[in-house]
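For this view, one protein chain was removed and the others were kept in their places.
Each chain carries a letter (A and B) given by its place in the written order, and its residues are counted from 1.
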Amino acid sequence: MSLLEVEDIHSYYGESHILQGISLEVEPGECVALIGRNGVGKTTTLRSILQLTPPREGTVRYRGEDVTGRPTHEVARMGVGWVPEERRMFSHLTVDENIRIATPPGNSVEAAFERAYSAFPELESHRGREAGDLSGGQQQMVAIARGLVGDNDLLLVDEPSEGLAPQIVAAVAEALKTVAEESTVLLVEQNFPLAMDVADRFYLLDHGTVVESGSTENVTRDDEMIRRYLSA
Amino acid sequence: MLVLYPFIYGFLTSISLSLLGVSLGELFTVFLPRVRTMVVVLYVGLFAMSFDFVSGYTGYLSFGHAMFYGIGAYFVVLVGTGKIPGLPAETPFMLIIVLAGVLAFLAALAVGAVSFRLTGVYFAMVTLGFAEVAHVFIRNWSYVGSNPRDGVGVVGRDGFAVGIPGIDALQFRLGRLAGDSFENVLGTGIDLGAAEVSFYAVGAVVLVCYFAMQRIIHSPFGRVMVAIRENEERAEAVGYNTFWYKLGAFGISGFFAAIGGALFAGYRRSVAPENTFDLFVTADALLAAIIGGFGTLAGALYGHLFHEFLQGIFTTESSGLARFLRDTLSEGILSAGVGEFTVLEFINVFIDGRAELYLGVIFVAFVLFVPRGILGSLRDRLGGPLAETIPERLRRYRR
Partner (left out) sequence: MTGFELTATALPLFAPVEITLDALSKAALYIVIASGLSLIFGLMGVLNFAHGSLTMLGAYLGGAVMVALVSSATGQGMRLLLFFVAVAVVFAALTAFGAGVERVLIRPIYDREPLFQILLTFGLVLVLDEAATIVVQLAGLQPQTEWQDAIGTAPEFLAARYDIIGTSTRGLYLFEALVGLLVVTAIFLFLTRTRYGLYIRAGSEDPEMTQALGIDIRQAFTVVFGVGSGLAGLAGVMLMWDPRFGASVPLGVETLLVGFIVVIIGGLGSFKGTVVAGVLVGFVDAVMSWLFINYIDFPGLPELVMFLVLVTVLVARPQGLFGVEEVGGH
């Protein structure tokens, strides 16, 4: 059984029809990348899985259970984590508090700190600072750490490298690889080499539909299909 | 329909037929607003329409609208008591009205110029803030009268007259006591009491104002107002400087609000802070506009008619339902009930003077379930303004 099955979903922002029948599957342990140009519906796909933008048609199944239309917090509690675009720090909360709030009630907060700061030792010295004061790369680490401590089996990671300096992108890529080893990841990434490097499989999106999918092995930017849909 | 109201009212309430022992005339007296109440409907209705003009059409909630109504009302009384330098107490009412409107127009431009830098809740708050400054000021400004908190009245001056200044035959004085009344009008055998004269005189002014606002709304200017409500960013993107349109709409709205206030003061001949500058006066306009239909203009007047209709039924006065029930029901029914709580007690507690409670409940229900209001929902149903769709429908039925 797939961990996540998305079947022919249609999602809208107001009246604009963004997702026009997306279907995809993610197996346990995989890292799957969604690629495609800006505005083809990658972020909306993640939002629809989390029911932040509930699909009007189609179904989203997680662990075989239909979660379409369920409240977002319930989907999240089933083990779906979100590392959103632009990181969405609680900027007036401290780093510690950002981790604390991501820890499910009942779990040890100390263990969560341990997990987060062993994954990102750099954050340890900033624990008491407001997250809004951190650098972009550090904020991205906090965002990923929030996903890590949430007991999630599936992480939806959106544009982790966006707006970061090249050397920091490398660090984030390393962190992502570590995360991908421990849990299942559905990754949206504009940085094509990074996506191909981290992910096992990919789905190529255009105009709200999947136009191509397959293994990331031996896929290069020069591939005719890829070039057609990625170049602006 | 409204034009003939005094006659309809006069006819229905004088019916001496009885049904099941209840006089129909009396029943109508209870349930129909009196003619002098209809005068109130007209001027408060105008005020409510002016509120709807800016808030219903641009989407900016003018929470301090009572300020402009108050300016109009106080201006009339201050002129009438000779307290405005350069304007004698006997200045023609029509001139006072226009001056009051202009004054409120300028005040609205001043308030709007700073307030329209904000939107949403902030706009509502800043306009409320300005109105409260004016409210506190008027309550304590001893120039108005010896006891500004209790307001002030006009004494000595003739009734304020609607009509053409200078031609006595075309001037109709307002007021329950100071107003004109005519017997056997133009030999038709119809008598018009003071209330009826005031009804027509005030109604004429309100009608002119309504048509003026209606014209503006259907002009290109009005279309920009609606565009601001629907999507201000887009209106700006298309190249409109929305600030000036909003300011203009606010000024015009202030002008007509003041005319409503001026008619109120002209009819009542006295003003007080709590019936002019008060937050609850704005609330009256808000209630009327929401119940009647936000963004429908005429709806606001009907909304206030509904308000006065309820108040008329639940009034403690002799024409009220409570008095009627107490007089009509037999002693046996009145004293029936559970223990201390008799029917009479029920009438006293839940009917006598309780219009505001039900109005509040109805208002909440409208916000929740009928957000488009009476007129708005009707228009949705019929697919356009009633004046256009109803004749069309009737034609269809006739075939």
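In the analysis below, contacts are C-beta pairs under 8 Å (C-beta built on N, C-alpha and C of every residue); 3 or more make two chains touch, one makes a residue touch a chain.
All of these numbers come straight from a predicted model, not from anything done at the bench.
Contact with the omitted chain, checked across B:A272, B:I313 or B:L359, is made by B:L359.
From the options A:S2, A:S23 or A:T72, the residue with contact to the chain not on display is A:T72. Residue positions on subunit B in contact with the hidden chain: 59, 61, 114-115, 117-126, 128-130, 132-133, 136-137, 139-143, 279-280, 283, 286-287, 290, 349, 354, 356-357, 359-361, 363-364, 367-368, 371, in rising order. Residue-level contact of subunit A with the missing chain is found at 50, 52, 71-73, 76-77, 82, 84, 88, 90-93, 97, 100-102, 104-105, 146, 150.
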